[in-house]
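The structure under discussion is supplied below as structure tokens; questions concerning it will follow.
Other chains dropped; remaining ones untouched in position.
Chain IDs A and B follow the sequence of writing; residue 1 opens each chain.
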């Protein structure tokens, strides 16, 4: 049972997603297609990377995840096909995939070059339809990754330099960033639960203080109900990262902050 | 051929729906997944209940309908799995399901408790992924409902007390509420066609008058074209309830009313 997931910034109003699916089904009619999201903000490579990193592992091993957020379509950027932790990943070589594998390394990286697999003529504006879709369909049928193109090393893959990650400052403050605001208005940070553990390790803990914008939150809750109604709270969310939420409301609206806002966590002193 | 439908307030921008589907497909790769909607307004249990009630019966018998609108996730609310009219239903015990079964009773109600079916560790913020998805996948493979948890009676199920329904007042006016505004701006009420028949039964009818906001409509049309272009009309819609519409336009915009607006129907006098 082959599965291909699709993650794009195409939206669902235009025919673009349909074109991908049509091409895939023409080559591999039995494949199961799953939409991860088509509402990544246009050209937002970072959002796409964080989203794919958050979800890839919930699919069965062998799933092929295709991410087409591709502002450089038609330029000389490459397309990557990668074997990683039992999954196959495809995306433009624009920094998206290193956000997925983070500090783990993929087992195999290939630059997609085998034009026999492409749909012809290949347009300059829609490689999703003409390259990603047919190559993904062939891979999902068992076409060998090694025959898709030439091998690359992780060091040859393009990386975005502005993806800092969260970290502990010299003064002992854990500093992170809101990297996503979900549909509920929850502020999802890049601060991992393990980093909070690290901050607290070996200290005589008096609890945590989380500062986001003008709002100061005492301690971590364990569910979205862990504060009075319409009051803010912080917790470890489904990405295993720190989230700021409001019980029964939107943290983004109540706190007036959003994507890019800094979040500071320190020991209560 | 097993079918699972999904109804949530997750939206389609984030990875949440993808995570559910990944977990389900990992357990039951052959299942057919259908999205009913992921655009229920956040935490709107009533909208979710009305939506599921309106659509469940159009699927083949045996379909499992999963509704995850779950503001109480991580609290001590239960999760229900129910056999109803040949279908299986799953939802939090927050009042959603009684809106679906209304004055009919389900044949079997179970509190979901069998942790062997869950995905571990179970997060406190995303039971959709960690409980609903794996339990649904197992049920769709034929796992016995009776083994999912302990039986409950309908009386033990939580009910919302503010779901009044439409009714005929002592002065003989049929009073209902706009419970949904669809994408076309149609105002969908909770007044059932049978209630209109009841209002008119045994009277020497001179026709109906429908009052909504400042607008008075004479009689029921039989299609959306049953009034001049850009003029309002009332009809029995696809939920078999009274709808207020505008030929070629949006009743919500033209009349300036929406969710919660009262609608009065009486005999023309």
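Details
Please note the rule applied: a contact is a pair of C-beta atoms (placed from the backbone, for glycine too) under 8 Å apart; a residue touches a chain by one contact, two chains touch by 3 or more.
Since the model is a prediction, treat every value here as computed from it, not as a measurement.
Count of copies in the whole complex in this file: 3, from one repeated sequence with 2 chains shown in place.
One rule holds in what follows: only the chains that are shown with their structure count from here on.
Rounded to whole angstrom, the centroid-to-centroid distance between chain A and chain B, based on C-alpha atoms, equals 32 Å.
Interface residues of chain B, counted against chain A in their complex, comprise 9-19, 21-23, 25-26, 29-30, 33, 42-43, 71-75, 123-126, 129.
Listing the residues of chain A that touch chain B in their complex gives 1, 3, 5, 12, 32, 34-40, 51-52, 54-55, 58-60, 63, 180, 182-185, 222-226, 235-238, 243, 248, 250.
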